[in-house]
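One protein chain omitted, others in place.
Moving on to chain A:
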């Protein structure tokens, strides 16, 4: 089994009208066995900036910790919040440093610019190749399924409540076709002045 499929994960992010959404499943498993249904894969890196980390669970936690460290130093030095695009470059750099012995995570970034509040989403592969899009990004063991769902359900300029419905349906129906992801889901809706975190009631199989 591929190392990126050892623990299993499904994460996606979508742009909306003056908002972004990022959602992930909550399973922590070892191959076919599910061990926990409360595993966090989305981490807050700023009041309106989140990173989702699918892949090998140990690297999910290590990359988050190392990234947070670099981010803290950045914020102390610059005395301001980091922009999403700059953060993307920071993640890319961290991953490429390990080009020949990589972290087995393929991150998804979602956030609003701290000054202009413009929505931003990006994803990258395990060695840091970035991809910025204007609609959505997906990453995980059921990425093919997620691409299909997003491509069909997403439309531009969705309001926060509609974006919530769209990303929830896209994620759930994608990971319901994957044997190693699912078992619960969490959705963050990030708007200019607030972030709403909701748990979805999903199939537990």
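The working rule: a contact is a pair of C-beta atoms (placed from the backbone, for glycine too) under 8 Å apart; a residue touches a chain by one contact, two chains touch by 3 or more; residues count from 1.
The working rule: contacts and distances are computed from a predicted model.
Trainee: Quick one: the chain not pictured, UniProt calls it what, "D-2-hydroxyglutarate dehydrogenase, mitochondrial", "proteasome endopeptidase complex", "Immediate early response gene 2 protein-like" or "Ribosome biogenesis protein BOP1"?
Mentor: The chain we cannot see is recorded in UniProt as "proteasome endopeptidase complex".
Trainee: Out of A:94, A:127, A:153 or A:179, point to the residue that touches the absent chain in the complete complex.
Mentor: The single option touching the absent chain is A:179.
Trainee: Take the complete complex as the reference. Which residues in chain A touch the chain that isn't displayed?
Mentor: Those residues of chain A that touch the unshown chain are 2, 5, 8, 29, 31-34, 37-38, 141-142, 144-145, 176-180, 183-184, 199, 201, 203-205.
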